[in-house]
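We show some of the complex, not the whole, and keep each chain where it was.
Labels run A, B, C and D following the written order; every chain starts at residue 1.
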C-alpha cells in the first residue's frame, strides 16, 4: 500500500537497525511502527527525522501531552490519516482522557469553521494583533 | 479589503449590538475585533458563531491556553492569516510565554514535516493504532 | 508583489492581446483583471486557461451563479485570497444577494467544521454511500 | 478504523439516543450514519453539531441541493474522504443529476487549477474586487 516496501529488522541495514534500537529504548517497547519501517530505506533521513522528533516532542516549556494534541491538530487540518492515528494513540499513551479527546475535536472543528468564514470574508488583521 | 464592509457600532442592528455587548462583557474589554464586525451583516450567523465559541473555548477538560494553541495549530496548517494573528494574541493574553510559543512552532513544523513524508510514502496505519 | 510583472496592453504580445480582446468581448467590459495580466508572459498557458474557463463556467446543467459559489468554496478551503475576492465579485455580478453570500459562508464554515471532526475521528465510510 | 468505537443504539446513552431519534425523524429514515455514531461518545458535541447542521443545511436563500454541492466542494479541497462520500450521496438524494455532478467536478478542478496558478504567481487583488 505504501509507495515503498516496509523494511523488517532482517531487511534493515546496520545503520537503520541502530535507529530502530534507539526508538525501542526511548519508548520502552519492542514495537517499531510503520512510519520508521517505510523511512528505513534512507538511513540518513530516518536518523535526522527521529533525532529531531525526540528533541521537539520531549519535555520542555510545553507538556508532552499538549505537544501531541498540537500534532494531532495539524495532522487533522492536513488530512494525514496515518498521523492522526499514530499521534492520537501517542496522546492516549501520555494520558489524554476521552473528555480531553472530545474537547480537542471540538476546538479543531471550531477553528476549521472560523478559518473558513474568515477566509471567505477576507477579514483584515486588527492592528491590535500585530506584534 | 474584506469581501464585506466591517460594521461600526453605529451601523450595527440592535441584534448585532447585543452580541457585541456580550463579547465586551465576556472579555472585559471595549474592543470588538474585525471578525465580528465582518460577521455583523448576518446577526444569526454572528450569534451562532459567538455562542458556540464561548462554549468550546471556555474552561473544561482542557486548559483554555491549550485550546488556543490547538486553534493556532489548525489555523497555521490552513494558512489563515487572520486566525493565526488573533489566536496567537489570545494565547498570549492567556499566559503563553515566548518559550511556549517557540515550542508550539517547533511542534507545528515537525508535524507538517512528517505529514508530508508520511503522505508521500503512503504509510499504512498500524493495526496497533486502531481503536 | 506578484512573482512576475503584470503586463499592460502596451507590453503584451499580439497573441496575448488576442486573448485580452476575447476576455473583454466575452465579459462586456474593458477591464482585464490582474490574473490574466500575470499569466500574459506565457500566451499558451494564458489561452489554455482562458479557453477552459469559458467552457467550464458557462451555462450548462448548473446555473452560472452556482458555479461561482462552488468556485468560492474551493478557493476558500484552499486559502486563495485572490480567488476568493475575484469569484465573490463574479458571484455578485451574477446576482448573488447578501443573504445568499451569508448562507454560502455558513455552509463553508459547517463543512470545514465537520471535515475537521470527521478527520480527527477517522470515521469509516458507510457502505450505503459507496457507488 | 476510527479513532473511537462507533456506538450502536444499544451502547448509546439516553441523550445520544434522543439525537439519533431526531436524525431519523428529520431525514425520514431509520439509518444513522457513522459520523453520528462516532460523535456519540460526547452527547453535547453530537447535539450541537446536529442542531447547527439542521439550521445551516435547511431551506433558506440557497437551495438545499446547492448547499450540498458547496459542502462537497469544500470537502474535496480539504481531502475529507468521508465527507465527499456522504455529501455526494446527500446531493444525489436531493436531486443532483449525473450531468450536474460532472459539471460540479469540472468547476472544482478549474478552481483548484487557478488557485494553484494564482498562488504560484502571487497575483495582487485588483482594487475593483474590494468591497
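What we mean here is this: a contact is a pair of C-beta atoms (placed from the backbone, for glycine too) under 8 Å apart; a residue touches a chain by one contact, two chains touch by 3 or more.
Nothing here was measured: the structure is a model prediction, and the numbers come from that model.
Colleague: With 4 copies in place, how many does the full complex contain?
Modeller: Full complex, one repeated sequence, 6 copies overall.
Note that in this section only the chains that are shown with their structure count from here on.
Colleague: Once the Cα atoms of subunit B and subunit C are superposed, what angle does the rotation have, between 0 and 180 degrees and to the nearest 5?
Modeller: It works out to 120 degrees.
Colleague: List the centre-to-centre spacing of subunit A and subunit B in whole Å, with centres computed as mean CA coordinates.
Modeller: That pair's centroid distance is 21 Å.
Colleague: For subunit D, write out the residues touching at least two other chains, lowest number first.
Modeller: Residue numbers touching two or more other chains: 1-4, 45, 49, 52, 74, 78, 80, 130.
Colleague: Considering only which chains touch which, how would you classify the arrangement: line, ring, star, complete or other?
Modeller: Per interface graph, the chains form a complete graph.
Colleague: Give every residue of subunit D touching subunit C within the complex, in rising order.
Modeller: Residues 1-4, 6, 31, 33-35, 38-39, 45, 49, 52-53, 56-57, 60-62, 66-67, 69-71, 73-78, 80-83, 85-89, 97, 99-100, 102-104, 106-115, 117-126, 128-130.
Colleague: Please give the residue numbers of subunit C that touch subunit B in the complex, ascending.
Modeller: Touch list, subunit C to subunit B: 79, 84-85, 88, 98, 101-102, 105-106, 109, 116.
Colleague: Any idea which subunit D residues touch subunit B in the complex?
Modeller: Within the complex, subunit D touches subunit B at residues 1-5, 48, 52, 55, 130-131.
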